[in-house]
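Apart from one protein chain that is not included, each protein chain of the complex appears where it belongs.
Order as written gives the chain letters A and B; numbering starts at 1 within each chain.
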Amino acid sequence: MNGLLWLLVPGAPLLAVVLLLCAGPRRCAGWLWLSCLPALLLSLWPAEPLALPALWPGAQWAADDLLSRAWLGFSALLWACASRFAVTDIASTDHQQRFWLFWLLALLGNLLLVIAADAGSFYVGFTLMSLCAYGLVAHRRGPVPRQAARLYLQLAVVGEMLIYAGMLLRIHEAGGALALEAWRDTPTGAWTAALLLVGFGLKAGFWPLHVWLPLAHPAAPAAASAVLSGAMIKAGILGLWHFLPADDALLQHWSAWLLAVGAISALYGVALGLLQTRSKALLAYSSISQVGYLLVILALAWQQPAYREAAATLLALYAVHHGLAKGALFMGAGLSTRVRFQTWHWLCLALPALALAGLPLTSGAAVKLLFKEGIDAGNLAGWMFLLVIGSAGTMLLMLRLLWLMRASQRQANLPPMAGSQRLPWLLLCLMPVLLPWLWSPLRQAMLDSLPLYAIWAALWPALLALAIGLLVWKQGWQLPPRLRQLPNPARVASVRLMHLLHWPPVPALRKPLDERLWRHSERRWNRLWQVGTVATSAWIIVLLLMLGWLG
Amino acid sequence: MNATWTNLLPLGIVLSSLLPGLLIFTLREEQTRLRVALNLTGVLLKLGLVGLMLWGVARGLEFRFSIPFLPGGELVLQGDALSLQFVSLSTVLWLATTIYAIGYLEDAPLRSRFFGYFSLCVSATVGLALAGNLVTFLLFYELLTLATFPLVVHRGTPQALQAGRVYLTYTLGGGALLLMGVALLHSLTGSPQFSAGGYLLPLLETRTPSLILAFALLVGGLGVKAALLPLHGWLPQAMVAPAPVSALLHAVAVVKAGAFGIVRVVYDVYGVEPVQALGLHLPLLALAAATIIYGSLKALQQRELKKLLAYSTVSQVSYITLGVALMGPIAAVGALAHLVHQGLMKVTLFYCAGNFAETLGVHRIREMDGIGQRMPLTMTAFTLAALGMIGVPPTAGFISKWYLGLGALETGQSGILLVLVLSGLLNAAYFLPLIYRGWFATPKAPWPAAATARAGRPGWRETHWMLLAPTLFTAALALLAGILAGTGFSPLGWSQLIINREFDL
Partner (left out) sequence: MTLALASLLLPLGTALLMLLLRLRSGIWVIAASLGSLLCAGLALHEVIEQGVQTLAIGGWRTPLGIRFELSSLTAVLLVFTAMTHLLVAIYAQHSRHSHARNTDYWPLSGLLHASLAALWLSRDLFNWYVTLELLGLVAVAMIILSGPRAHAPALRYLLLSLAASLCYLLGVALLYGRYGVLDLDLLAQASEADHSTRMALLLMTVGLMLKAALWPLHLWLPAAHSSAPTAVSALLSALVVKGPLFILWLLWSRVAPVDMTESAGLLFALAGIVALLAGGWAALRTPLLKTLVAYSTVAQLGYALLALGLLLRWQQSELSVALWLFVLAHGLAKVSMFLAAGEMQATLGSKRVASLKGATQTMPVAMFAFAVAGGSLIGLPPSGGFVAKWVLLQPLLLEPIHWPWALGVLLGTLASAAYVFRVVALSFDRADATPPDYDPDPFAQWLALLPAIAVWGLALFSQPLILWLSEASG
């Protein structure tokens, strides 16, 4: 019976939608965060699985393993905080009702895909989330958000269609089975895997499918960027994890390439992030880099089927860690341009930044340790230096982030922070430190990272980065102007596509028949027969008789 | 034949709209109340009778009415699961469209004529659905052509007449082809009742050329109404008709008659096995796939909302043909479900287009900028239906595409999956900009003050309630058909029932 509680997860946002439509955003926006509460509670105390034969075929909802529960929990927490945060964030903009509508529907989709135990529900949630996020990205007026949102939507639709094809192929491979559980052991074809990798990859945003991320994140309101980067792009990773089999020769074969893509993505994000001049763009690139790590975890799991259990845990921890930290950073980046920061605000902000860089005593150190174990398990010692470069780079990135935020604080007349934003933001900022103490799997990993050699291993790349940062600061190095304005072929292509769709090539019309000429010849023909009815008939009679006589 | 209620019920279903229709012809223009009363009585009566028949068929009762007509071909009306699917769709949409049309044509001239033909049109559709053999089907198919023509030219303008002429040229030509095809089959075996698996298997060896020609003629004739590729030219022109007519034409009456006919011919006349043995499904498949892509490409080029919707119909109706031509049970479920789904979605889209045109005078796509603020409910319905057309879950269109795609894989035609993906992309390419304009663009000029009768503020009073209520009703149905697809009474569930009987699963 208590399986029916799962209905509350999508039901609560739906109820919120109704409430919103009835009462209007001004009155109820402050309470909309409550719609995440059932999901949060169910992640702590999960109900038994629920099959829903009345819905689309195969519908089944559950969250019974660590990965799903963790995912549900952090998604709900992040969405709840962001919902509360967004109230003030968008208070001064138009179309609030529209924003909240899309927000709630995207939330609904995101939660639904996490609790989905079948392909249909996952796809429903995924699509709902993807398409509704358009409304969040396009919320602000002006050409830049419009272009960013357009690119986002174009790629999202392409991704949807690829996933649709991949999903059908997968269902076919599984002999019609729809439960994700059943897919775990069904081998996949090359086309299926490729379609799903590209389709989900477009959402996850690892290199080279990341093109929409750096445009969309800066364009969206801070709260939207937080959920977009913290929760939504990870849905792509979750999709890959669920849709593709665990132990598969093909994927094992491909995993080396995927590892390479992940590594490139991790470094590429850092490198391009350092070139950014806006904090949210930088964070977007940081997300690309972090998703690269997530992809590496996936590839490791495919490469070493024995490692899958541990990989699931690592994936859960990494997603929680990055989701919450990135959410806090995006909110902070949004705040830094609008409110005056106090010192303790900076301290709070430093927590998620340092956690991302993997400093000890944070969730970052814990996941990094597990990550190293994973690489060890994969016999990939040669890749370890990449990890070091990665964490040094991330540290540098975080330093630059703080630097950029400080720069944006220089404008005068910034108001103090509102109470309604302070609380959700602070909660998220503290999470990287608090969570290792509250959540046992993470606690174990963090405790394992406390020995001195481990601390040192975690610390020295950060210190190196700090040194480089100091050096740059002391020397007063600036970014060369050519690097500030990198060309963006994706945006150009997107605009071209829009033009093509708006003004498609229309073939010229054919010239109709010349009616006058036609009419003229018809008249002549008629005149030919109008000589005389009697005479013509008589001739015909004679002709007939003669023919009859002769023949 | 003894006249028990099970025998008379099919006739009753046809007459329940035919008789009110004939009575309406005799009414004077100003007898509005009587006309509305007659209309609604007919609708509700038919709804009741169809409900009764649904109940009966689900319990395994047989409904069959027949009178002698031609040698070897009686007039047979029968209710089986397949016909009931179409009958229910027609009845429900007739209900919605009648209300819509009453609101739409308020104070317009020639309403008696309009509603008279409107009822005839529905009677012909229902008769066609209930037809128990090819001769009866042919009869109602032609009657449908005749009953819809006055509706297409109802406005009486030169454009309407031109469209009407084109419409007639195509449909009468198609009707003649169908007549030839039916007559050809009749000359071989007579016209026995439709039966699952067809009745032509015994002739397969001896009469191969005749069967191939008959199939080509039948599909050619039905393809005109189903708007298959070279025969689709009338459909975009016919959109000059008043919005309720376009809605009915595109969603149920005409295009569906063609698609339904193809379903009947393939499953109940030829049967899956002979069609495959003769290799007839492959050209049909290619034609359907080409139509899907072509219709979407043409839709992309349109500047007028209704024309765009018309080309989208060309594309979407061919999904049904595609599903049939795939010759597998799963694809067939998809095709039959899409018969209903497309009807619900397309009718909603045309209602919305009508609402925009009637309330604000919006006909062209670029005039839709920001219309979501002025008419949020209509725009919501439009959005839902358009997303359904693209195949976005959890709307009804997604369910169709799911089953069609799976069916294509099941029968080994993986290339069709590519067609579906491409079509989805193209659908998105022409529907998403509309949604964008409606919700996100800013209006170029302030909206005109609406006439008092249809006046209103955004929300429940954004347009005449008789225009708004059917729109929301069908949009909700389109959404529910997707969300609640797993239930037995959903289009999907009912299609599965039909196909289980058809393929003997």
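Just so it is clear, contacts are C-beta pairs under 8 Å (C-beta built on N, C-alpha and C of every residue); 3 or more make two chains touch, one makes a residue touch a chain.
All figures in this text were calculated on a predicted structure; none of them were measured in a lab.
Between the chain not shown and the residues B:142, B:268 or B:358, the one that touches is B:142. The residue touching the chain not shown here, chosen from B:95, B:168 or B:362, is B:168. When the omitted chain is restored, the residue from B:23, B:179 or B:216 that touches it is B:179. By the touch rule set out above, subunit A reaches the unshown chain at residues 522, 529, 533-534, 536-538, 540-541, 544-545, 548-549. Residues of subunit B in contact with the chain left out of this view: 67-71, 75, 110, 113, 135, 138-139, 142-143, 146, 149-150, 153, 155-158, 160-161, 164-165, 168-169, 172-173, 175-177, 179-180, 183-184, 186-188, 209-210, 213.
Definition applied: only the chains that are shown with their structure count from here on.
Rounded to whole angstrom units, the spacing between the C-alpha centres of subunit A and subunit B is 38. Only residues 52-57, 59, 98, 120, 123-124, 127-128, 131, 135, 138, 146, 153, 157-158, 160-162, 164-165, 168-169, 171-172, 176, 501-502, 504, 506 of subunit A touch subunit B when the two sit together in their complex. Those residues of subunit B that touch subunit A in the shared complex are 297, 300-301, 387, 391-394, 398-399, 401-402, 405-406, 409-410, 417-418, 420-421, 424-425, 428-430, 432-433, 439-440, 482-487, 492.
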